[in-house]
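I have a structure I would like to understand better, so I am pasting it below and will then ask my questions one at a time.
Missing here is one protein chain; the remaining ones are kept as they sit in the complex.
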Amino acid sequence: MPETESPLRELTLAEAVREALAEEMRRDSRVCVLGEDVAEAGTPFKVLSGLVEEFGKERVVDTPISEPGFTGIGVGAAMTGLRPVVDIMFGDFLTLIMDQIANQAAKVHYMSGGHWKVPMVLRTTLGASRRSAAQHSQSLHAWPSHIPGLKVVLPSTPYDAKGLMKTAIRDDNPVIFFEDKMMYKLKGPVPSDEYTIPFGLADIKRAGRDITIVATSSMVQVALGAAKLLEEVGISAEVIDPRTTWPLDERTLIESAKKTSRAIVVDEGYHRYGVTAEIASVIAEGAFYDLDKPVRRMGAMHVPVPFSPPLEDATVPTEQKVFDAARELCG
Amino acid sequence: MPETESPLRELTLAEAVREALAEEMRRDSRVCVLGEDVAEAGTPFKVLSGLVEEFGKERVVDTPISEPGFTGIGVGAAMTGLRPVVDIMFGDFLTLIMDQIANQAAKVHYMSGGHWKVPMVLRTTLGASRRSAAQHSQSLHAWPSHIPGLKVVLPSTPYDAKGLMKTAIRDDNPVIFFEDKMMYKLKGPVPSDEYTIPFGLADIKRAGRDITIVATSSMVQVALGAAKLLEEVGISAEVIDPRTTWPLDERTLIESAKKTSRAIVVDEGYHRYGVTAEIASVIAEGAFYDLDKPVRRMGAMHVPVPFSPPLEDATVPTEQKVFDAARELCG
Amino acid sequence: MADARQSPVSAHAENGADIGIDRLLRMYRQMVRIREFEQRANDLYLRALMPGLTHLYEGEEAVAVGICEALQPDDYITSTHRGHGHCLAKGASPDLMFAELLGKEAGYCRGKGGSMHIADPATGNLGANAIVAGSAGIATGAAFAAKRLGNGRLCVCFFGEGALGQGVLYEVMNMAELWKLPVIYVCENNLYNEYTHYSETTSGEILARPAAFGIPAESVDGQDVQAVYGAARRFVELARQGHGPGFILCNTYRFRGHHVGDIKRDYYRPKQEEQQWMGERDPITRLANSVAETGHADRASLESLYAEVKVEMDQAVEFAIAAPYPSIDQAEQDVYA
Partner (left out) sequence: MADARQSPVSAHAENGADIGIDRLLRMYRQMVRIREFEQRANDLYLRALMPGLTHLYEGEEAVAVGICEALQPDDYITSTHRGHGHCLAKGASPDLMFAELLGKEAGYCRGKGGSMHIADPATGNLGANAIVAGSAGIATGAAFAAKRLGNGRLCVCFFGEGALGQGVLYEVMNMAELWKLPVIYVCENNLYNEYTHYSETTSGEILARPAAFGIPAESVDGQDVQAVYGAARRFVELARQGHGPGFILCNTYRFRGHHVGDIKRDYYRPKQEEQQWMGERDPITRLANSVAETGHADRASLESLYAEVKVEMDQAVEFAIAAPYPSIDQAEQDVYA
């Protein structure tokens, strides 16, 4: 949390996202929102409640259940003068729009030799543990992170969510913005003064000496919880949140790992070929000569997300598991 | 290449794939092919030429240009008694069918508690250098590799292509099978006797002592070329082809890296959050105490694939670049 | 969509005499079973015994029952997020369904699927699907296989009118008609996509959409199980004779919220509309009246049937509550066949 002189209020993550959108919509009439049940319903998660009342149905547009279609409309609108924020209710539905984001939005600027640009934000969700089963619980941010031309944002606090959303809306590139469904009610301080947070700047959520825990989105609170437990056994953990998987602040991650000589990467995506692999590789390569132990990766269990509560809970990294892994590495 | 007593013939990779399909279609009347221009045209790459003549239009089915639709039909047909081979002309079009493969095919077995299964093969292509530009040149195998429930196959020789395709067709799970467009005319020995190749078994394409080069698909020949150049300067490179990114033969990769104490991973997917990250992480973790140097990753340049020949050529790992990297690591 | 908020009218109702009292009573029982099942599902939610949310089918019972009554046991269906009705109508056991809703090992999917993914090979249920229109491809593929294998089966693809927004539906309808596949698309128009009236998301006339692909289509009063059954029988016959796909638009209404947690609904649909449908267009009351008025069965026998169902459902709930959760190691099973 950077220093700021403005009075701090507590907002939930949902409120922080909404406030960012509202402020940007006031500032710039080109900003509009497109998605299913975004207007009167304010989305099923109520993140957008109140926007249609302030900005009208012309700028907060309920769409049919046509994710590929309205994402494509967002791309075209972004190319021709608007700055659309496209709402994809569940991150699992990214499966439906990968053509629009990976083959169209991500490539328009490059393929046109820099002539057209796509200033679009695509908001969606990630995270399991809502008992929503395999098609409504995935964290698929590894996919867009793999595609050059996209930027990928994963806020973990209300403060970050607001500042990063404002940056996303002002960015001239397609930005995929993942919100953790389970964090919408998480409260945190948010200044009432205007601020933005640059992409590609990791945030040290907690400083430490003995081990580096890199955590994203939903896993940041888990890592902070584990860090507390570790403190009790005399291990000082540094928790770093990259905040954007692309651009990725490699330097901060590597410097921390060099300092602590041990690192764990925690992310809620599927374990294999996921975000932990890239981040762990970056650290393993960059801090090679300083690491005392192999970089440890912790993702979601590599299975479709099960519905049954005890099973689902077993698939996600927890404070205890991160604590155990860290203690083992420091042992 | 395992030992075999059957006479060796030279087939191209395209012929090897076709022969595998034809043999399996003869053996099992449930096997059928669905895709655009697969019948009389035999696909634009002519891989399927002749199949419709032998098996008829009932089993080699030309579809409309409806990738999501006919992939979904493949999933349903696989659940109810057929063993479809779905043809997606360019790997770039995976963007259109991720819902069918990641949310449906991959999850049906698990979500149904093991009751339904999806014995479907999805054939598609990867690889740049055909001057086909950003939407026809991608190697997107990292995406399905990230999804539990899918198996992902990347043959690099005609021998492997045939044996792996037969295994894929007989597998009771959805298998995504990537063929390198530039390798279709590559010739290699293929026994005329029946054989299959198990998934999850890496192949040591060339034994060596000083450095391990793990290469996939299109990059295997590049790695072998680099190994030859390295031999000339006295460096003995071991070239390993995992052949399937999932299941992944971790042991063979780790053992080799432990032996040589240096490793490079070469793959034609985009550099970031790609297949090299997972494989490099597996090696960095598994061979940690034996590695003399950080594992080096070489993917495609992290940009959309450009059309212009000098630019496109600059984006792909080459023999020379692999040679340079290996030499540096061994220096 | 001029008539978007108008009362739907049955195109081809058949009368009970044609159908026969045994069938009518069976359909009555099935509708009651669905109704009672759903009330208990809601109750489990309110008692915080059910993990997550679920989408109730109350009010739409005549659609699933009328359609499935026209099918053979080995015919296939695919279902949606609002799938309990289809599942029961096709023959599933409520105890195993409740067990699945509670995430228990004894559930249809060993607790891995939950409400939105119940599947049952024994009754040809290819599975509910939590992706809107997610089973359009699967259903059409099952019809493709049935035709190729010549096993005489067909597949019914249930979906809400919200699925008309998904392009994949048009892709598969095109192929189903080109290849004359035995698949029947059953569109349950309950007027709402979640919290948005369908007239705001649906241009033109719904029936013109399948018709544009050459698919015979008709609309039916989805609150009249006899009319639904009649339409289903016609399309089933066409499909079995090799004439290809059909499309039935069932005009219906969900009596409850989009899901069990959707309590405050007045911002998107008027209470009065709800009361009207529940009061005048309850498919169960309607069939009861029809059967009683024609003298085929007396009220008392309908009531005793109703009472039987309550017992069945109470027992099913008890079974599910008592059933154990799967052991943790189950999480890694069934990923691959």
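As written, the chains take the letters A, B and C, and residue 1 is the first residue of each chain.
As a convention for this text, a residue touches a chain if its C-beta (ideal position, glycine included) is under 8 Å from a C-beta of that chain, and two chains touch if they have at least 3 such contacts.
Keep in mind the model is a prediction, meaning the values are calculated, not measured.
Engineer: Using the whole complex, pick out the displayed chains that touch the missing one.
Structural biologist: Even though it is not drawn, that chain still touches A, B, C.
Engineer: Out of A:12, A:63, A:125 or A:139, point to the residue that touches the absent chain in the complete complex.
Structural biologist: With A:12, A:63, A:125 or A:139 as choices, the missing chain is touched by A:63.
Engineer: Touch as defined at the start, partner being the missing chain; which of B:14, B:120, B:134 or B:190 qualifies?
Structural biologist: Touches the omitted chain: B:134.
Engineer: Consider the whole complex, including the chain that is not shown, and state which of A:15, A:99, A:160 or A:285 touches that chain.
Structural biologist: Result: among the candidates, A:99 touches the missing chain.
Engineer: Considering the whole complex, which of C:57, C:159, C:213 or C:336 touches the chain not shown?
Structural biologist: Of the candidates C:57, C:159, C:213 or C:336, C:213 is in touch with the missing chain.
Engineer: Of A:78, A:298 or A:314, which residue touches the hidden chain?
Structural biologist: Of the listed residues, the one touching the omitted chain is A:78.
Engineer: Where does chain B touch the missing chain, residue by residue?
Structural biologist: These residues touch the chain not displayed: 36-37, 39-41, 44, 62-66, 68-69, 92-93, 95-96, 130-136, 301-304, 306-311, 314-315.
Engineer: Using the document's contact rule, name the residues of chain A that touch the chain not shown here.
Structural biologist: Residues 32, 58-59, 61, 63-64, 66, 68-82, 84, 99-100, 103-104, 108-119, 148-149, 151, 172-173 of chain A touch the chain that is not shown.
Engineer: Residues on chain C that touch the omitted chain in the whole complex?
Structural biologist: Residues of chain C in touch with the missing chain: 164-171, 173-175, 177-178, 200-205, 208-209, 211-215.
The working rule: only the chains that are shown with their structure count from here on.
Engineer: Can you pull out the residues of chain C that are in contact with at least two other chains?
Structural biologist: Within chain C, residues 109-113, 117, 129, 131, 134, 167, 335 contact more than one other chain.
Engineer: Which positions in chain A are in touch with at least two other chains?
Structural biologist: 92-93, 96, 133-135, 302-304, 306
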